[in-house]
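Report on the structure given below.
One protein chain is absent from this view; the other protein chains keep their places.
Think of it as A, B and C in the order they're written, each chain with its own count starting at 1.
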Amino acid sequence: MAIAKPDAVSKEGLDAQTLRAMYRHMLRSRVLDERMWVLNRQGRAPFWISAMGHEAIQVAVGMNMEPGRDWLAPYYRDLALTLVLGMTPRDHLLSVLAKAEDPNSGGRQMPAHYGSRAHNIISTGSPVTTQLLHAAGIALAFRMRGEDAVCVTAFGEGSTSGGDFHEALNFAATHKLGVVFVVENNGYAISVPVEKQMATPHVSDRAQAYGIPGVSIDGNDAISCYRAAREAVQRARSGDGPTLLEAKVHRLTSHSSDDDQRRYRSAEDLEAERKQDCMPRFRGLLEDLGVLAAGDADAMRAELVVELDEATAYAEAAADPLPQTAMLHVYAEDS
Amino acid sequence: MAIAKPDAVSKEGLDAQTLRAMYRHMLRSRVLDERMWVLNRQGRAPFWISAMGHEAIQVAVGMNMEPGRDWLAPYYRDLALTLVLGMTPRDHLLSVLAKAEDPNSGGRQMPAHYGSRAHNIISTGSPVTTQLLHAAGIALAFRMRGEDAVCVTAFGEGSTSGGDFHEALNFAATHKLGVVFVVENNGYAISVPVEKQMATPHVSDRAQAYGIPGVSIDGNDAISCYRAAREAVQRARSGDGPTLLEAKVHRLTSHSSDDDQRRYRSAEDLEAERKQDCMPRFRGLLEDLGVLAAGDADAMRAELVVELDEATAYAEAAADPLPQTAMLHVYAEDS
Amino acid sequence: MPTKTYLEAIREGMRDEMRRDERVMILGEDVGAKGGVFGATEGLQKEFGEMRVMDSPLAESCIVGVCIGAAMNGMRPIAEIQFQDFIMPAVDQIVSEAAKMRYRSNNDWGVPMVVRAPFGGGIHGALYHSQSIEAMFCGVPGLKVVVPSTPYDAKGLLVSAMRDPDPVLFFEHKRAYRSVKGEVPDDDYSVPLGTASVAREGGDIAVFTYGIMVHTALEAAQRLARDGFECEVVDLRSLRPLDREAIVASARKCGKVMVAQEPNLAVSISSEVAAIVAEDCFEYLDAPVMRIGGPEIPAMPFAPALESFYLVTPDKLEAALRTLAAY
Partner (left out) sequence: MPTKTYLEAIREGMRDEMRRDERVMILGEDVGAKGGVFGATEGLQKEFGEMRVMDSPLAESCIVGVCIGAAMNGMRPIAEIQFQDFIMPAVDQIVSEAAKMRYRSNNDWGVPMVVRAPFGGGIHGALYHSQSIEAMFCGVPGLKVVVPSTPYDAKGLLVSAMRDPDPVLFFEHKRAYRSVKGEVPDDDYSVPLGTASVAREGGDIAVFTYGIMVHTALEAAQRLARDGFECEVVDLRSLRPLDREAIVASARKCGKVMVAQEPNLAVSISSEVAAIVAEDCFEYLDAPVMRIGGPEIPAMPFAPALESFYLVTPDKLEAALRTLAAY
């Protein structure tokens, strides 16, 4: 594998509309993410874990999936990905405020534990890496029914050290299943740097153990992300089996609202990573290309903030779950 | 990696004495193994699981280890390996007959669950692949004490599909620990062929995921086994980290005395594999080289059978464990 | 009704359901050409093909995790774990994922999956082919745990398990596979999950047990009957949920309670049954609750003398029952 160089946009066959949509998806996630942190600092949301810095790859993958047909086994950073697939800021605000209406879990799980049957997004628990095997099983079911749908699963680089990573890639590769394994490599597992996680320079090197393509891309380069995602999804759909797609991203926040990364990372590093934020970079590119006119991006943000304010108001007004409802849904009621 | 071609013996710097010793170790395991099957068929040993066909790699690895210094985390096929390290036919006959004196487990475990602190062979349980992590931990302890001892661990190709395989190689590689991971690839996990186990042609391809050397050799070629084992052990001892060493071998028997491989394998395959048995092949080579004179091998066998008859008689006469002793050693008595 | 072995009943249960419902599939080690190490899936791959009866890699977390995903995507998978002893690598997938999926998604998702595994000893399987570790799962909300003791229940409960919308652990006593025979209808029937059954009626001592020990208890009960002591033998069948009503009813009726099981007693099914009796039968008890099971050692050793030391035999149970009867 080799780090892919971002090609000229033209070569990507990406029209202005797609590029705008891509930027808008990224921005929608970012402003929602910012709002979550505000709510957390105000003490209104006890916990948040952020997608900031991971937006480009998530949106690129989501835009190459077919909603209603393809499935997603996400992890807690996949805010942008769930939005592209049709979940809304309101859905996640209901979750961060633990409201009964929260479609992810009815306020039962921590925020960012995504899930929605309506969007083919399977429910996420806290133990990492387990969902990779679920993705393989989902793709196996597609295969058995002769459907060419794709299952995408995403996870961090630290999670590739767990046994389920190996068992899932091994099974999916052995049966050439339609899975795209997306590693959002931000270099850290909470405080543990990737050098203490593995010996190879790229997570995608792990693909060689399974005889499948391993691709590493600059996760701050939205265009490369889009191209790589499209290839991986097409490969999965056409029956050529899984891809291990690694996006090198930066975690622009502490691991979560319970963490303070200044305890284990230098100010210089953090500053350097901020400078590579995928958002301004993509915005700059689109402005150079004339896809975004001066002011467009700000207008877009303003418009998204309106949606966000409405959603926040709605979520805050929504009802808390009733205590007794804790007893429900341990088993299917009909059973 | 590439299948290593057996060099001329001279190039190996293998003197006649070493070659003789190697053949004798292999033969000693083989005749013991044959005896185990006889005892099983006679109904005197309820269970046996064989090393037949795996002897060359096991002896090659064992002869390159330093008894009393290096450690072994074996699996149930490592009969020959335990003998090279100093365990005896008597030890294992005591085990197959479940006698109190059995040094492996005092008759508590199934036969071929090897272990002997006196020989730095850790106790083997039935769950496969767990011992790979123990090997990494043993090597970590060496590292912490600044010792350059080596820990060898062996397992089948099927066992490389389990999560502990990944977690162990990943940890050992990340910390460049002195472990040699020996895969005895006989192409089957009970009835499951390797093609249903993994997508790559060689188990050693899995090494690339960890940035460590992966080597595949013809496990029926004792000389290649010796060379590859020596290199891997030296690499581990000199601090250059682990090696994944794959020997392609044949399982010359059913999986165990409880299995009948004719149910899932063709007579032709089985016949073809018999023809490649490492024993006659190595004997032929040594006779061509003049290391073994005509009749030497038979004399060797006769002499080993004497040892074996004594050991069998001893084991059969040995005492069974007393029922109440089942209560002992759940915890250390002093605790 | 035709007579079949416990093993045949299980195989037939899977076969018939696979004919009825094409969503049913089997994933496990050696389930294909070999038909499983005990023959439970013999002939099924030939009939249903390599997709629906699939040999898995040697990885239990993979077996269960893949089945969870398939179940969420419309299949009705059966995960076969070769020996219950080897379910340990799959505990995370079973307890953290399958058991919590419906609850954590607020009923948005479910995992209709059956995990089958042979358990129990007395077959010279030694430490790792003889264990009964079901207790580990019986305290886990979201799971159902079933152990049949007869061929009739084996097929009937397995059918219910395969049609259940939630994960069911279905444990089969390997010593029963060929030794236990009984009448099993050829046609479709099912036995509901969650209910115990009275294997023998009696008014003096209530004996609660499950799996092959039901037969041990019936034999011991017969011996006591000769001397006029009538034991009521209750086959728990469902270990999660336990049939509290049935337990309380028999305990109150008899006033004396024996809980018998194969594995060691600490924090086990026997503990929960005894606790239920202590909570709900106080005023009906004429004697202390008695428990009998394996010793507090890791598992059943290989040497015959050690193995039989471990096992609760009809003699041992009879002796314990006589002590209780004499109280």
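Assume a contact is a pair of C-beta atoms (placed from the backbone, for glycine too) under 8 Å apart; a residue touches a chain by one contact, two chains touch by 3 or more.
Computed from a predicted structure; not experimentally measured.
Trainee: Let's see if you follow the contact definition: name the visible chains touching the chain that is missing.
Mentor: Within the full complex, the chain not displayed touches A, B, C.
Trainee: Which residue among C:Gly122, C:Gly142, C:Gly156 or C:Gly211 touches the omitted chain?
Mentor: Hidden-chain contact among the options goes to C:Gly142.
Trainee: Considering the whole complex, which of A:Arg30, A:Arg108 or A:Arg251 touches the chain not shown?
Mentor: For the chain that is not drawn, the touching residue is A:Arg108.
Trainee: Kindly state which of the options C:Ala196, C:Ile269 or C:Leu317 is in contact with the chain not pictured.
Mentor: The one listed residue touching the chain not shown is C:Ile269.
Trainee: Counting contacts across the full complex, list the positions on chain B that touch the omitted chain.
Mentor: The missing chain touches chain B at positions 71, 73, 102-106, 108-109, 113, 115-117, 122-123, 125, 127, 130, 132-145, 151, 163-164, 167-168, 170-171, 174, 328-332, 334-335.
Trainee: Spell out, residue by residue, where the missing chain touches chain C.
Mentor: These residues touch the chain not displayed: 61, 85, 88-89, 91-92, 95-96, 99-100, 103-104, 127-128, 133, 135-136, 138-142, 240, 242, 263-272, 274-275, 277-282, 285, 287-291, 296-299.
Trainee: Identify the residues of chain A touching the omitted chain, counting contacts across the whole complex.
Mentor: 46-47, 98-100, 105, 107-110, 113, 125-129, 158-159, 161-164, 189-192, 196-198, 258-259, 263-264, 320-327, 330
Convention: only the chains that are shown with their structure count from here on.
Trainee: By mean C-alpha position, what chain is farthest away from chain A?
Mentor: Centre of mass proxy via C-alpha means gives B as farthest from chain A.
Trainee: Where the CA atoms of chain A average out and where those of chain C average out, how many Å apart are those spots?
Mentor: 41
Trainee: Do you know which chain B residues sit against two or more other chains?
Mentor: 161-164, 196-198
Trainee: Check each residue of chain C and list the ones that touch at least two other chains.
Mentor: Residues 56-57, 59, 61-62, 89.
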